[in-house]
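Apart from one protein chain that is not included, each protein chain of the complex appears where it belongs.
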Amino acid sequence: MPKDYGIGASSKRREDVRFLTGSGRYTDDINVPGQAFVSFVRSEVAHGKLNSVETEEASAMPGVLRVFTGADFEGVGGLPCGWQITDRNGEPMKEPAHPILAQGKVRHVGDPIAAVVAESEAQARDAAEAVAVDVQELPAVLDMKSALEDEGLVHEDAGTNLCFDWGFVEDNKDAVDAALAGAHHVTTLELTNNRLVANAMEPRVAIGDYDAATDVSTLFTTSQNPHVIRLLMGAFVLSIPEHKLRVVAPDVGGGFGSKIYHYAEEAFCTFAARQLLCPVKWTATRSESFVTDAHGRDHVSKIELGLDEDGNFLAIRTATLANMGAYLSTFAPAVPTYLHGTLMAGNYKTPNIYVNVKAVFTNTVPVDAYRGAGRPEATFQLERVIDKAARELGIDPVELRRKNFIDKEQFPYATPVALQYDTGDYAATMDKLAEISDFEGFESRLEESKRNGKLRGLGVNCYIEACGIAPSNLVGQLGARAGLYESATVRVNATGSVTILTGTHSHGQGHETTFPQVLADMFGIGEDQINLVHGDTANTPMGMGTYGSRSIAVGGAALVRAAEKIIAKAKKIAAHLMEASADDIEFADGQFTVAGTDKSVAWGDVCLTAYVPHNYPLEELEPGLEETSFYDPANFTFPAGAYACEVEVEPETGKVDVVAFSAADDFGNVINPMIVDGQVHGGIAQGIGQALREHAVYDDGGQLVSGSYMEYAMPRADDIPDLAVDHSCQTPCTHNPLGVKGCGEAGAIGSPPTVVNAVVDALQRGGYDVDHIDMPLSPFRVWSAING
Amino acid sequence: MYDFEVARPSTIAEAASALSAEGAQVLGGGHTLIPTLKNRLARPSVLVSVSRIDEMRGVRVENEKCLCVGGAATHAEVASSAEESFPALAWLAGNIGDPAVRNRGTVGGSLANNDPSACYPAAALAVGATIETNNREIAADDFFRGMFETELKEGEIITKVRFPIPDAGNYQKFEQPASRFALVGVFLAQFGSEVRIGVTGASESGVFRWADAEAALSADFSTEAANGLPAAPGAMINDLHGSGEYRAHLMKVLTARAVAAAS
Partner (left out) sequence: MEFVELIVNGRTLSGEVEGRKLLSEFLREDLRCTGTHIGCDTSQCGACVVHVGGKAVKSCTMFAWEADGMEVVTIEGMADEDSLGDIQQAFQDNHALQCGFCTPGMVMSAAALLDENPDPSDAEIRDYLEGNLCRCTGYQNIVKAIRSVAEQRESAAAA
């Protein structure tokens, strides 16, 4: 019988009620009295010298309060980058300025040049059209390989388009070269990880407000991490100290990474509200989102895998060009480096690994983390090259993987790329996968497809990810300019109900349900007695927000630590009430009992006593029952799993249908299985989208061709099959109190190579000599591959 | 969007009168026009809504040979009303956009816009439809004038479309993965032994009749004949979703499928 409450129960989501009745409160649903609206004048060219911006006519138009240009931001900070990479020669990365409004140059289509604030949205837009911008167009720097020739520079003051040249681990390089030179077989693959747009369904919104009476600025924004925005914008851009700046992220309609970063529009609205002494609101159109939200992926890589005569992996060498876009977005440099190079060992005991990454500036929208962030790019290279090696060597792809798995007994396992995996059982997830995918029935399904004129293929894939981001001292050494702890306050109220205040943020993950589940178990009270407050820097402790599958692993751990402090204090109160020693108090199911006796007091009585301390040891103990914990993880967590996919390919058109997909994941312990299933479903759908459909494409002039849903192919309901997901293989994390690992990104990491492996399998079974197709595997691309 | 005046006529005559204003434009289902207005790519002075004009609504069969569709009839109405009388057209209508789009989008709007990837123009050409406006009738063969261009004059409204019902007909649509418009769409209509084929999505000149295929299939109505067709003449659309060569290939594949389905 599954649990019906607490940890392990599929509790229904309480937040759903407001979302299902139209009562959610997303940022665009907020209107501050007296608000004005801003419309941005954006660059229509990819690269150009900004000669002049004439605002006189626009300023005189009806309703216009003020027209801002880059000149208004002289002396104001630019958008900061939160991670500094040190390159192979010990030099810091190139870190060019990123102004709020363009100064001197425009560097991508969508780069903001001017901003018109007016009383209505329509007036702002009308006047924005009247701003005369004189841009001298320069050749767009787009292709990464050509960009490195430095014929045109995105940033003249950087002197190069190379942001950094990173080697990891540099000390491994010679050993890797030698191992590959001596290998029995080397499989090489060149591949592209296609550029994507996160496309959270809610476009970004920012509302700046300023209260002159208190000198406090408030920003309402569609953010995954309001405290991070407060820190970055307050300290680095606008010079507003934290106590004078409040950032609120209310209900947020999906993020997938794209709402982590500090964006120019947030700083602008906050700045303009102070200048104009009125609230300033900006709501992105989807067209605007496509050219302003940070894009994802966009790596071009070469990977070489050396094997011995028995198929044992000897060495891996990779070289990647990573597109940074026109400016460094908040966490951009971390993605191709420490979130990518460190994962190149995958689930395998390859002794020698070396990763080289060259990060490149181009005249495109900045690129940053998108669901998985670096880990999908690593997994894609590794799992594609393993599949190719299996075919070249005539070894079954599943067997080749099994042969090289890190054995269960080898944990903790130190990889040659700096990670220490604490736990895992990769053979178990592969066994589970074989069971739920019915590998044995594949041949008969293949015959059925053939009878219908279709090719059928089976693809498998394994993945590992480093989640629970992150140990602060470690990431500090690696270049992070912030800590990555998380916080939780547990506020027990006088009548025994509980309020959790946390620095994490939920934008679809269901924290309002799962965090109370944890406490319900610990306190032995109903989940409905507990609620969660998040998303407002005014009332939550400083925390780093939600991304990198970190909330339950880091924020949940902080919650447990705070709850433990509550229990320890409550025991002292209970001991006082029962005239016993605190050491003798046992706490279970909401009752404090003196061990070995039938004396007990209930949770509610203890809570009331804490706030009505008439009979209370005031000399030794403060009244009240509220505790905060900041939890800094000792290590990353390492979710892992095995995925399988079956596709049908129509050879005459190249059309691919995913007809079956299964996922066996090891997330360690699971708080709410229903929510975990949902996270995996969503991740897989995004991964299938990446593999088959999605692609942000620039033309030769630097215009984003796929800048709307008319050209950018989002996965729709009929593109995704029924997904069989299982997370019954559980090796609990060894270093956090819940034994959890995180599940938010797994699907998006594990699925793209699974799909591509399946399509290549289908084509090869059909007699076509195709060993790789770059994503997305659109009908046109597959047909082109089939037809040479 | 820019502001505009609104006219809400209840007769064709009133609509025609409203359209005589400088810069006036017809508003049908709005599924092309409104996104265009949102992006400020058009600036009409008056929008003349035709959705409340009863004489432009309705779908009915005339003499068992012709499906008469009001210019303001929605795709959903065509999909449900023509299911028995002209299933190929009903299928076409029922696969435009999505259900909410089909509840608003109109036949007249689709033909007047003549998007190079729209479905209705292929059907209109293939069956030799007659497009009736407030002041004349135009044969489909004379109506389409290249991408987004038609024979319609300023102020002219498509009030009705008469689609002759073929003895056999079939529409094959290969979807563009993002928009789900036709990457290529082939409408095949057979009247006696005469075969007519309208192709959308493929040509840089917009919707067209594929003469070689019509001749070959009129002589030999078989998938073999379709598979043996020469490449279509003229320049094909080349974009991120498919090259001209791919589109030309799809034309053959879809034509063969249409033959098989109509046989």
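All chains are identified by letter, namely A and B, in their written order; residue positions are counted from 1 within each chain.
The rule we apply is simple: a contact is a pair of C-beta atoms (placed from the backbone, for glycine too) under 8 Å apart; a residue touches a chain by one contact, two chains touch by 3 or more.
On a predicted model such as this, the values are computed, not experimentally measured, just so you know.
Asks: Just to verify: which one of A:G6, A:P203, A:P279 or A:G668 makes contact with the chain not shown?
Replies: A:P203
Asks: Among A:W166, A:F256, A:F271 or A:F667, which residue is in contact with the omitted chain in the full complex?
Replies: Final answer for the missing-chain contact: A:F256.
Asks: Which of these touches the unseen chain: A:T21, A:N452 or A:N615?
Replies: Touches the omitted chain: A:T21.
Asks: In the full complex, which of A:S59, A:T188 or A:S287 touches the chain missing from this view?
Replies: Of all options in A:S59, A:T188 or A:S287, contact with the hidden chain holds for A:S287.
Asks: What residues on chain B make contact with the chain left out of this view?
Replies: Touch set of chain B with respect to the missing chain: 1-6, 8, 30-31, 34-35, 37-39, 47, 49, 51, 76, 97-101, 103-104, 179-180.
Asks: Touching the missing chain, which residues of chain A?
Replies: On the chain A side, contact with the omitted chain comes from 12-13, 15-26, 28-29, 122, 199-203, 251-254, 256, 285-287, 507-510, 674-675, 677-679, 681-686, 708-710, 714, 716-718, 720, 722-723, 747.
In the analysis below, only the chains that are shown with their structure count from here on.
Asks: Which chain A residues qualify as touching chain B in the complex?
Replies: Touching chain B from chain A are residues 122, 125-126, 129, 285, 287, 652-653, 655, 693, 695, 697, 705-706, 709-714, 778-780, 783-784.
Asks: Which bits of chain B are touching chain A when the two form their complex?
Replies: Residues 2-3, 38-40, 174, 177-179, 181, 183, 239-243, 246, 249-250, 253.
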